[in-house]
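Only one protein chain is missing; all other protein chains are in place.
Let's turn to chain A:
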Amino acid sequence: MNGNTNDLILKTMTSIIAFILLGFSLYLFFAGHNAPGGGFIGGLMTSAAIVLLNMAYGQSATRNSLPVNFRFLFKLGLIIALGTGFGSFLFNEPFLSQTFAYFQLPILGRTELATALLFDLGVYFTVIGVTMTIILSIAEDREEVSQ
């Protein structure tokens, strides 16, 4: 119950596992079109990785190494999602209509790129922002209260 424990194993494992988690979340995000996954579960996995970093290294060290304002991030996500909705007005289409096309990419070859991915990106940012805002504002403790 003293606060000074040595978390060497946890810290070493976290530095490996956090990258696996981020890779898996990116896979889930891009697989969402033809397989289980999508913006929501991808965002949840990314925030799980960030929560793991927070648990292993403490809140201030994580904020120094990952300087993201999560309150800004979910506003950005909502703006992206709304922007894809209003972007369809430029082509005289109804609100939130989606389209796709095939492109010749350098490494991947002939790839189907859909504008639904941009909407999914908005969902992804919103889920990360909301989850991390909730968790970090609950974890925010007061400065040492003297008994």
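Side notes on the structure shown:
We adopt the following convention: contacts are C-beta pairs under 8 Å (C-beta built on N, C-alpha and C of every residue); 3 or more make two chains touch, one makes a residue touch a chain; residues count from 1.
Convention: contacts and distances are computed from a predicted model.
This complex has a chain not shown, and the name its UniProt record holds, of "Ring-1,2-phenylacetyl-CoA epoxidase subunit PaaC", "Electron transfer flavoprotein subunit alpha", "Dissimilatory-type sulfite reductase subunit beta" or "Multisubunit sodium/proton antiporter, MrpF subunit", is "Multisubunit sodium/proton antiporter, MrpF subunit". Among the residues A:Gly37, A:Gly77 or A:Gly122, only A:Gly37 touches the chain that is left out of the figure. In the complete complex, the hidden chain is touched by one of A:Val51, A:Leu78, A:Leu96 or A:Ala116, namely A:Val51. When you scan A:Leu78, A:Leu96 or A:Ile135 for touch with the missing chain, the hit is A:Ile135. The chain not shown here touches chain A at positions 1, 3, 5, 7, 10, 17, 21, 24, 28, 35-37, 41, 45, 48, 51-52, 54-61, 135-136, 139, 141.
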